[in-house]
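A single protein chain has been removed from this complex, and every other one stays in its place.
This part shows subunit A:
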Amino acid sequence: MTLVCVDNVHKAFGDLEVLKGINLSVAQGEVVAIIGRSGSGKSTLLRCLNQLEKHDSGQITIADKKLDAASMSPKELSENVGMVFQSFNLFPHKTVGENVCLAPIVVRGEGKADVEKIAHEVLEKVGLSDKYDAYPAQLSGGQQQRVAIARALAMRPKVMLCDEVTSALDPELVGEVLRVLETLAAEGMTLILVTHEMSFARDVADRVVFMHEGRIHEEGAPGELFAAPQTAELKQFISAVL
């Protein structure tokens, strides 16, 4: 079943055309890794998927519902699409538990007791149930990013977007975050990740999408794509990063 469908999406910032007609469909439970050079439009595509950037033309649907202000409210959007950022963006004045509980209480209007139960569950899932009352500043980068994942999970989204979630981490902390994502993937969560972790893309993704100059240049199963790149651009990219 197709969960996310991107149809001929264009996006320009002034004269700079960043997305030049993107077509992509992601099935329920699929893990898609988007790779490519910086400036190729990967992050912009991801940000269009939750409307942090509004696309200029084309259509995006999630669970058969059109993604624009007229047909999907911000609340509805947040229940469909979760996002984890490179820079964590935790709320520094709130504890870990409050970070996770805020949106379900404020946006979904759920009861405090129910939400706190969910918060404990999702924090357990990312291995941080003992940090419920800690403040973000007291945690390592890897722990903060795992809290950010838990915060996104608490809204029970259908698809999770991950924007270079390990790029701001010290090398020894990357593993703990990737392991959490791996667990999510194994549980059937639909994941779309922009990543520079090629080995992670190869091991965990069902499909790898290579973006180049605002277009999807090549895509396929990670084994084939990395072993036998068809285009010169992808060959060059792979030899540069591996």
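In this text, contacts are C-beta pairs under 8 Å (C-beta built on N, C-alpha and C of every residue); 3 or more make two chains touch, one makes a residue touch a chain; residues count from 1.
We adopt the following convention: contacts and distances are computed from a predicted model.
Considering only "Heme exporter protein C", "Polar amino acid transport system permease protein", "Carboxymuconolactone decarboxylase" or "L-serine deaminase", the record for the omitted chain gives "Polar amino acid transport system permease protein", by its UniProt protein name. Among A:Ile34, A:Cys48, A:Met83 or A:Val204, only A:Met83 touches the chain left out of the display. The residue from A:Ala12, A:Leu52, A:Ala134 or A:Ile238 that touches the chain not shown here is A:Leu52. Touching residues on subunit A toward the chain that is not drawn are 50, 52, 74-75, 77-79, 81-83, 85, 87, 89-93, 102-103, 106-108, 135, 137, 151-152, 155.
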